[in-house]
Each structure stands twice: as structure tokens, then as C-alpha cells.
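Can you read through this structure? Questions will come right after.
The complex is shown incomplete by one protein chain, all other protein chains being positioned as in the whole.
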Amino acid sequence: MLGPRVWSSVRQGLSRALSSTVGGWASGEGRKVDISGIYPPVTTPFTATAEVDYGKLEENLHKLGTFPFRGFVVQGSNGEFPFLTSSERLEVVSRVRQALPRDKLLLAGSGCESTQATVEMTVSMAQVGADAAMVVTPCYYHGRMNSAALIHHYTKVADLSPIPVVLYSVPANTGLDLPVDAVVTLSQHPNIVGIKDSGGDVTRIGLIVHKTRRQDFQVLAGSAGFLLASYAVGAVGGVCALANVLGAQVCQLERLCLTGQWEDAQKLQHRLIEPNTAVTRRFGIPGLKKTMDWFGYYGGPCRAPLRELSAAQEEALRLDFTSNGWL
Amino acid sequence: MLGPRVWSSVRQGLSRALSSTVGGWASGEGRKVDISGIYPPVTTPFTATAEVDYGKLEENLHKLGTFPFRGFVVQGSNGEFPFLTSSERLEVVSRVRQALPRDKLLLAGSGCESTQATVEMTVSMAQVGADAAMVVTPCYYHGRMNSAALIHHYTKVADLSPIPVVLYSVPANTGLDLPVDAVVTLSQHPNIVGIKDSGGDVTRIGLIVHKTRRQDFQVLAGSAGFLLASYAVGAVGGVCALANVLGAQVCQLERLCLTGQWEDAQKLQHRLIEPNTAVTRRFGIPGLKKTMDWFGYYGGPCRAPLRELSAAQEEALRLDFTSNGWL
Amino acid sequence: MLGPRVWSSVRQGLSRALSSTVGGWASGEGRKVDISGIYPPVTTPFTATAEVDYGKLEENLHKLGTFPFRGFVVQGSNGEFPFLTSSERLEVVSRVRQALPRDKLLLAGSGCESTQATVEMTVSMAQVGADAAMVVTPCYYHGRMNSAALIHHYTKVADLSPIPVVLYSVPANTGLDLPVDAVVTLSQHPNIVGIKDSGGDVTRIGLIVHKTRRQDFQVLAGSAGFLLASYAVGAVGGVCALANVLGAQVCQLERLCLTGQWEDAQKLQHRLIEPNTAVTRRFGIPGLKKTMDWFGYYGGPCRAPLRELSAAQEEALRLDFTSNGWL
Partner (left out) sequence: MLGPRVWSSVRQGLSRALSSTVGGWASGEGRKVDISGIYPPVTTPFTATAEVDYGKLEENLHKLGTFPFRGFVVQGSNGEFPFLTSSERLEVVSRVRQALPRDKLLLAGSGCESTQATVEMTVSMAQVGADAAMVVTPCYYHGRMNSAALIHHYTKVADLSPIPVVLYSVPANTGLDLPVDAVVTLSQHPNIVGIKDSGGDVTRIGLIVHKTRRQDFQVLAGSAGFLLASYAVGAVGGVCALANVLGAQVCQLERLCLTGQWEDAQKLQHRLIEPNTAVTRRFGIPGLKKTMDWFGYYGGPCRAPLRELSAAQEEALRLDFTSNGWL
């Protein structure tokens, strides 16, 4: 586990950098990493006493490793990252790095509320093995998070990050859509490689692809519910909670889209919408973890204040899978 | 123009029907009309003194008649129907009917707030030549418009309508998304043939297609911004404000989608998003009408309380077309 | 009933006026009517076959006439005005006028979507005996209803109205809060006397009172739930659905506020909140009409698409009254 000394050193090293002018320091040479493909946003397994269960985490990764994923997102919203301490966040990423084959990308969620904390967490994520940082929009003061504030925030983070940065917009949790004009501006930063957009507005996704076409900027759909449509308008992949339980199917949908088999893709996409909604908007992480238990993974409990599903909810969740032929 | 006698007769004829049991009377034999294709929702031209300008309406239709549209929507939201008297609504439809070749479908907006008024208007629309009625959700009491209320409303309308009914969900105006479960129930009615969905949520559109797959139910995208994506998930056409000014391009996008030329479709779709947003969400009907003026149609003024664009807005509107190569 | 000739004459008379400059014609001498006090927004009784039941309307008014109301609002949101024909709207107001003692104010809802229709309806309402017109914000195109549009709309209506105009903001139905800056501008019009504000934001109400303090502008709370608080910040009365069933109590609350008996006022206010929410936001007009049946008035059915309460809803509605000692 990272001790206080590491943290202290990270902080001291960054204090000067943070007070420098935005844009004054860039990490990369502009050769952007290819992030196209499918990623499960892995859940964080907990024991009955709410400790992180690293053994179960590795077991899950072992099972998920059989699918042709491009990589894994660690500490996206489904990773319950707001419930983890800083040390736990880093330890989880460290363990995932060790468990993953080198060719799988590890995208680590490193967003915090303040710019400084986000920079520190991003640097630390790089130190423990993340290939890229996925940075959620700050949200507590979302009323003040206009384009100027967000451009400044992400520019600072990208300037100081040793690894490429992926923007992350998830209005269902943050109450905030990263504005398109901010995305377009940020797409020109040499260390920002793409965006995960979970809002589900495919017109917006198409527009982002269009307006960043002269940059090497990649858009990932943030959910399996609109994955086909996102490919159709130019996205290059997806971060899909559903891939934690229907990994083969989500990868098959990707392949059908990439090979232009749109009719089959459509049929498959249709059967994934209800299960996807069930493990995201409808029943949240408790629904996803319950489904993982059904599909041979370790789901287990969430940390409080997230609650287990009721029996009725569990039944409705199951129906969303059985009625589409998945259980 | 329809006189008071016609109205009175319509009302008397319907009063018994309206108090009968829902579902007790159905107009059709279940053979549903094919509504697939592209439709411009035509605007209502007004003179400088805010009278309906039927001559300009016919001129616009004459020019629009050169494109391979499936038909025309009259008195969708872009037709300023809430600003027209009942007589004007019918007269406009009557004039459009006379101006159109017989093979073009005329979908007439006939929604009103009360079920009774909607039924009366629907019957009258049929009398003046509409091929199908497009019925917007009632909205003033949207807090009470749950699935049960909406199912009852549309069933009554469909029971009593001599022409097929198309559901119409446009949350940006009504504050109300017609719930998917209500759509699924209503799709089983023999006289309900489809839905125009303007919400832009392509996950929802895919789900509606999926859950109505055993009915002969057709989904039209309500805007050109997500037309490609809607085709990709199973929609059969679109009602696109943008088709009033870029008719050839919207029809070309349709053809590219239908013939599986997805790469070209994507490029074209991308260039249509900003112009589409400009004439819908961003600048509304005043923006659409201004653009019509630029493209050789008669746009003209809106009825109050809609206001003309400011010079700055006009410039921004123009930029959305020029920056995409359309002006 | 008003025949087509009257309408036609109204329209012709107004066509010139409507095309004149805003502000060019004002009806009054600036002596504004005093609208302070409590008003029930009367419901529209319907027969089992959904005809307006004018007899029941008069019976209700007769019973309500025993309370010290300042007057009555006819065709506010609780009057189901969007479900009435123009003729019915006028006939209802005409009947209420005849049934009311001359010293009771009759505020008639005359709002329509278009400015022209609103002017016509306002003029007609005056002709059938309304003392003032209560004009709801147009709402179908609420995305375009900015301050400029609304100021223009209301100015035109007030210019042409033979009776004083009361602004009416009810965001729960319209999705639109009449902006404070628009209210302040409009408060300077000699024929605009006040606003009914149903939004429940008492900070906003206080601000409106404050910023119109140099005009003779009166604010009415739009609901009994925040009546005391509204008096505390400077409102002069209320239009309260609850006054249709607890008329004595709402008038008592007014008196306690006006005489500075704030402790007793608070106790009474507390006991009115749940019943008020029940007949407004929670169960809507069906809840209000059901409660009217319990309290010796005629409630009866609503017009479709509004639906009757379920048995469970009815029970919950009753509990909101019994638990506060009113049933």
C-alpha cells in the first residue's frame, strides 16, 4: 500500500507545476494512444464487512480475461470510487495492473473535485500502472462548472499527467454535461486522447466526432444501450457496465458493427437494451453486482449507503435478462 | 372553410361514441399503412399581418414536391398549430391535400388537450383529406399524464378515427415522454400504425422497435440530428424540420442508410447536425423560417408571441450552415 | 351562447389594433383595481357524459358564496380550461358572473397560446362580465419564451384589454417561470395590476414585491401551501385550490396573517399543507373534485384524458385530510 511518504512526495513535486501557467508543460509528443474497443468498467468487490476483496477482484478479472476486450476501466462510476479511500483507489489499480496481461489497456478513473487532487491522483495512478487516466467532471459545484472552468481543469490535469487523459462525462451522476465546445477545445491538447460519454445523446456524440475530426480524438460510448448507434455515428468503442456480465455479447456487437453486419448488429443490440438499463439506470450498481453473482462472477455487497435490491427489484432485474433470452 | 354546421354535426355524431367503452369500436381491419420515409413538417406561412398565407403555402409545397419525400406532416410543432384556430388548422390541411400529388402521404397533426377535442379534430382532418393523424400527447396537465391516462386517450382517439393514427412524443415542447410501456400497449391497436419520436434518445427508439417487433409498428425519428442512428436501430424514416430547407440532403441520407452505405451516411449525417440543431432546439421556428427565406422558400414571420431572431442570432444561424458547407 | 358573429366582430375590431405598435393604446387611467384577498379557482363541473353542468356550477358558487372571499378565479388551471371550447369558456364565465354578487371580483383565465387568441379571449371575457383577466404564460414553445417574447405578449394583451390584467405563472403546468425582470417591466404597464405566482418560491415572491414596490403591483400566492409565507414577504392574497373545500379555514388564515396573529397563523398553515398538496401537486384536479364531493360540493368527473383516482389514491387523499383533523 502507498504510504504517506509517497503522497507527500507527489504533492511537493506538483506544487510548483500547479502554480505554473496552463499549457506550459506537456507530457507527450502528440502521438496518441489507440483506445478503440470495448471495456468493462470493473466493479470493486467487497467482503461482508465492506473491506475491498482483492482476491475476488482478481478472480473476476481472470474470468473476464477470456473476452476480446481492449482493456478495463477501473474506478469508473461502477467501481464505487467515491466510496474508496485514496489508498484503496491506488491499491485496486495496482492489483488490476498485476492481474492483467500487458496488452490490455488499463484506464483508471482519477477524477476528484479539486484540480490539485485530480492531478495528484492522476500522477499516482500512472505510478501504479494505469495506461491512461479517465477523468470525470468535478460536480459538487456544477452550477459554476462552465466551459472555461472545465477547460482550465482538464488542461491542467493533462499538462501534468504522465499518461494520456480521457475525458469522462456522466450527467446521470454529476448533473453536468461536459459542453461540446469545451470538448472541442480540449481535443487539441496533445495529452487528451478521447472522451467517454455516458449521456446517451447520440446527436451529441456525432457532433463531437464531427467537430474533432481534424484531431486524433476518440469517442467511447459510455453504455451498451447506445453502442451500435454510437458506432454508426463514429465512436470507436464503449465502456459498458453490461460487459461485466455479457462480455461475449458486447464484444460480438462490436465485431458486427466493425464488419458492417448492421442487421445482425441491430438484432443483438435490441436484446441488450433492457439488460443494460437494468444494470445501470434502473437498478444501479446493486443490480450489476447481483447479476454478476448470477453469471458466475463475484458481485457481492456494495458499500453503504448503496443498498441491496429488494426481492421485487431482484425479480424485475431477472426478468429483464430472461425476457431477452440471456438467463 | 368549414362552417359551424359541420362542427356541430361532427360533435353530435361523436358524443355517443365517446361515451362508449374504450376498444369497443375499431375502424380498420388491421392492414396498416406503410409510413416509411422522409417527411418535412411544413411551416405555416403568415402574411405581414399574421394571416395564413395559403398562396405561399402552395408555392412552398410546389418547390418541396421535387424531392422524393414519402409525404408531408402538416401541423406538427413546426406548423405553429397551437396558434391556429380550428378552422385554420383544417383549411391548411385541406389546401395541402389539394396541392399534393395523390401518392404523397399527408400526416395531419390533430392533437388537442382534451380527448374529445382530439377525436373531433382527427375526424375533421380525415374529412379534409389527411391520410393519417399525428397525435401529440396532451401536455398542460403533464403531471397527471401517466401511462394509464395516455393509453386511454390514444385508444379512444384510435377507436374513433377513420384514418390511421401516429403517436407523437415531443418532450422538448410537452415536458412529457410517452412512456415505452404505453407505446407497446398502443402498438397493438389496429388503427395505430407508428410513432414519431422527437426526444432524441436512441436507446429508447431501439427499445420501442424491439418491443413492438411482433406488431406492424413503425418508428419515425422526429429530427434529422439522429436520423442515421435511428435507422441503425430500426426506425423506418423521419419527420425532419431540416427537410424544409435541405430536402435533397435529408433524402440522400435516407438512401445511404437504406442501401447500407454507412460511411458516406455518417459523413453526411455529421454535416447535418449543426444545421438541424439550429433550426430546431437552438433557434426554433423563427430560425427555420429565416433559413427557408435563404433557401428560396417563403419563411416569413411567426405569429406572436414567437419573435424574430436578432441580428446576432441570425448570424449564428447562418454560421451553422456555412461552416458545414450548405451556404 | 356567443355565436360566430360575435367572434367575427371581435376579430375584425382587433386586427388593426394587433398590428399597431406595442404600447400605443392603453385602456386605463392607471387607477389600479384592488385585488387583495382570497379566491377559490373554481372547478368546472361536468355531467357523466362530460358536458358542462352549469346547474352544479351555480350550486357550488352558492355554497362558496358564504365565505368572505374577495372573489373567484374562473378558468385557472383547476378549471380545466384547456379542455373547454372557446364558447364553453365564455359561457362558464357568463354564468359565474350572473351567479355572483356584484361585489365579488371575477378573475377570468383568458390565456391562449397565441397573442392574438389571447387578446380576443380577453376582450370576450370582458364582454361576458369578467372584472379582470388572468393570463397564463404561453407554454408550448416555452424554449423560446424569453423575457422579450413574454413582455411583448403581455404588453399587447394589456394594451388591448378593456379590463385589468393579472399575470399568471404556473411552472408545474407550463414548464416556464415568468422571469422576474419581465414581471418588473410589466408591472409598469397601467393595465397590469398584479401576478398570481404558483411556483412556490417565496424568495422570488419577496423579490417581486420588492422590485415592484414603486408600482401599484399586487402579488397573489398561487397556492394555500405557502400562503402565510407569502403574506410574510408582502403578498396581498391568494388563489387557493384548497379554498374550494376548506374555504373558511383559508379565509381564517388570511385574517390571522392580516391581523398579525402569526403564531395561530402558523399552526393553521401547518395543518393546511398536506391537504393542499393533496388537491394540487399530488392528486391534481381529480383529487380536488373528489374532495369537493366529500365536503358537500359537486366535484364529479374530469374530462378525459384526466382520470379518476384509484381506490388507493383516494385513501391516501383522505388520509391527508383526516390526519390534519379536517375529515
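Going by the order they are written in, the chains are A, B and C; count residues from 1 in each one.
Following the convention adopted for this analysis, a contact is a pair of C-beta atoms (placed from the backbone, for glycine too) under 8 Å apart; a residue touches a chain by one contact, two chains touch by 3 or more.
Please read all numbers here as calculations on a predicted model, not as lab measurements.
Judged over the whole assembly, touch between the missing chain and the shown ones holds for A, C.
Per the touch definition above, the residue from A:K56, A:K156 or A:H189 contacting the chain not shown is A:K156. Contact with the undisplayed chain is limited, among C:F226, C:F283, C:Y297 or C:F321, to C:F226. Where chain C meets the missing chain, the touching residues are 200-203, 206-207, 209-210, 213, 223, 225-226, 228-229, 232-234, 260, 262, 266, 269-271, 273-274, 277. The set of chain A residues touching the chain not shown comprises 4, 15, 18-19, 49-50, 77, 82-83, 85, 113-117, 138-145, 148-150, 152-153, 156, 172-175, 281, 284-286, 303-307.
By our rule, only the chains that are shown with their structure count from here on.
Averaging C-alpha coordinates per chain and comparing to chain B, the farthest chain turns out to be A.
Per-chain CA centroids place chain A at a distance of 38 Å from chain B. A separation of 50 Å divides the Cα centre of chain A from that of chain C. With centres taken as mean Cα positions, chain C sits 33 Å from chain B.
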